[in-house]
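Omission of a single protein chain aside, the complex is shown with its protein chains in their original locations.
And now, chain A:
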Amino acid sequence: MYLLILILPLVGALISGFGGRLLGYKGANIFSIFCILLTTFLSFLVFYEIGFSGTTCYIFLSSWVNSGILTISWSFLFDSVTSIMLIVVTSISSLVHIYSVKYMETDPHRPRFMAYLEIFTFFMLVLITADNLVQMFLGWEGVGLASYLLINFWYTRLAANQSAIKALIVNRVGDFGLSLGILTIFWIFNTVDYATIFSLTPLFENYFLYFLGIEFHGITLIGIFLFIGAVGKSAQLGLHTWLPDAMEGPTPVSALIHAATMVTAGVFLLIRFSPLIEFSSTILFVLILFGSLTAFFAAMTGVFQHDLKKVIAYSTCSQLGYMVFACGMSCYDVSLFHLTNHAFFKALLFLSAGSVIHAVSNEQDMRRMGSLSKFLPLTYSLMLIGSLALAGFPFLTGFYSKDFILELTQTLSYSNLNSTYIAFACWLGNLSVFFTAYYSFRLIYLTFLNNTNLNRISYKLVHESTFLMSLPLIILGFGSLFVGYLLKDLFIGLGTDFWGPSILILPNHSNFVEAEWLPTLIKWLPFFLSIFGIILANIINLTSISSYIFHKFIKINSFFAFLTNKKWYWDILYNRLIVLPTLSFGYIISFKILDRGFIELLGPYGLTKLIPNWSQLILKLQTGQITHYLFFMILGLCFFSVSIIVNFTNYFHLFGIFFILFFFV
């Protein structure tokens, strides 16, 4: 049963990929959906067995690499973290599979699409079930590859090619960090198995690594490298630029990869390595810093985006920031809870956005939509549920995880623990709540409620999507409504023993109890902020005050509007400062100066030029005049006599050879 979860998506991918011609698109669709539904069913069984019955399952399949001290095996670990991730990945993936049957209905390459979705699911499952780092790395690279294939699904489009390459390369920067992390772990612990690493970590708390004469704290170094990996995969600030561009792929892909599953791999890595990260407060600090900055940055950027999918992409980025800084506050279970909830409502938002885009003849710009609520009542209500859940509206899914994260930041800023930098996270996180609520409702207004800007032809064609597209939306809608409430006690209930040994929180880092006894006003704060964001969105879209203010202070307002619309100029700065210099370095230094220049000059090209020149020079000595020949003879004679007298015994043979060559060339 456990291995079947992994094997079924692989089989589905191989058969619908290679046998797509034989099966036809209907056969490929049915087969892959059958595989993924069976996987989902099995992973629910696993969730019951692991999560509720409180067992942990190791499966050793076979040995992979055995070389001296290095032993890597194909083996799988199913513990509570894995079982949760299994539920998230397989359920979102199966819903996306069902959704894309209808969404990709008119595409000529449906079997290929299904195969890619399935192979992505397979690699994601490899990533989350691995019990050693190398096998995890296989899944990690595999989902990167699958994301490349899926973003580049419409490979005839230039933008899709570019953004797929960007996604792959930016991810590769993080993967480099992760591979360094694996090597460091092997250097320190002499193993890559999770179980050994985690049980040995407390012993290596004061282990120092010497590199280039600098002293590094071993666990901090590992944590930094793992965090670099997570930055790439989970689109944290610095390597976040690929995520919004990855919206070039089909919408189900965005829902599956860039909302619910692939981007959560980085957070999953941090949660999985909680027994290691806990022992280095520096890493926790870095996580808080980067996570809260990402949350704030992405939330603010989302405010002025016009592309329907990019708003949601930045929202994903922002929510990933929340998860990371929840990890930084040692609240790994809260982070995983938010990950689960976020998967549901973000998949809902993305798939609803896909439904909207489908309805308005593939128009993605929100400025050219509007007043769709009458035409798409189901999509509207589902998207409203998703947005409210995202904004942390009470008793929806987002409320239980997001507000709890913010309460935890408050706890720490009100206690004496590390108060300075937690306060930082607290402020940025709370500000992001405001922005999140604002852009969610801006999206609702621009798409569904404002006057329409759609042209007449596409306006006539607006239609609610069919059953196969609505069903996943409705299921996800119910998920967004109830998942948080249902899983609250299991995940973050006070004193829950659900996690068992899979998540470690040091007693002096645990602040759950304090969070329960915060001042009431503080507990209300995130709610107030999100309500304020919603009200502000209402005011700006319903009244003309905003345009009055905008035109009153046009300079400063357009500055901020441009700054956020252009994503704080991150891409431009990266292109100017890193990408273009690197490319021109590659062209000028590596290619023109070294490859085509220096090495060729020393190598074949230079020698072939040199020898004819020399032979021409020596040829000129042979004039055909006897007198000149005589001159050389006598000169040689004199030289020989002089050399004999002065006794260059050592060089004599050399001279002899030289003169012989000289005369016989």
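Simple rule for what comes next: contacts are C-beta pairs under 8 Å (C-beta built on N, C-alpha and C of every residue); 3 or more make two chains touch, one makes a residue touch a chain; residues count from 1.
To be clear about the criterion, contacts and distances are computed from a predicted model.
Chain not shown in the complex: UniProt lists it as "NADH dehydrogenase subunit 4L", one of "tRNA (adenine(58)-N(1))-methyltransferase non-catalytic subunit TRM6", "CENPT protein", "NADH dehydrogenase subunit 4L" or "Electron transfer flavoprotein subunit alpha". When the omitted chain is restored, the residue from A:V513, A:L619 or A:V642 that touches it is A:L619.
Of the residues in chain A, those that touch the hidden partner chain are 619-627, 630-631, 634.
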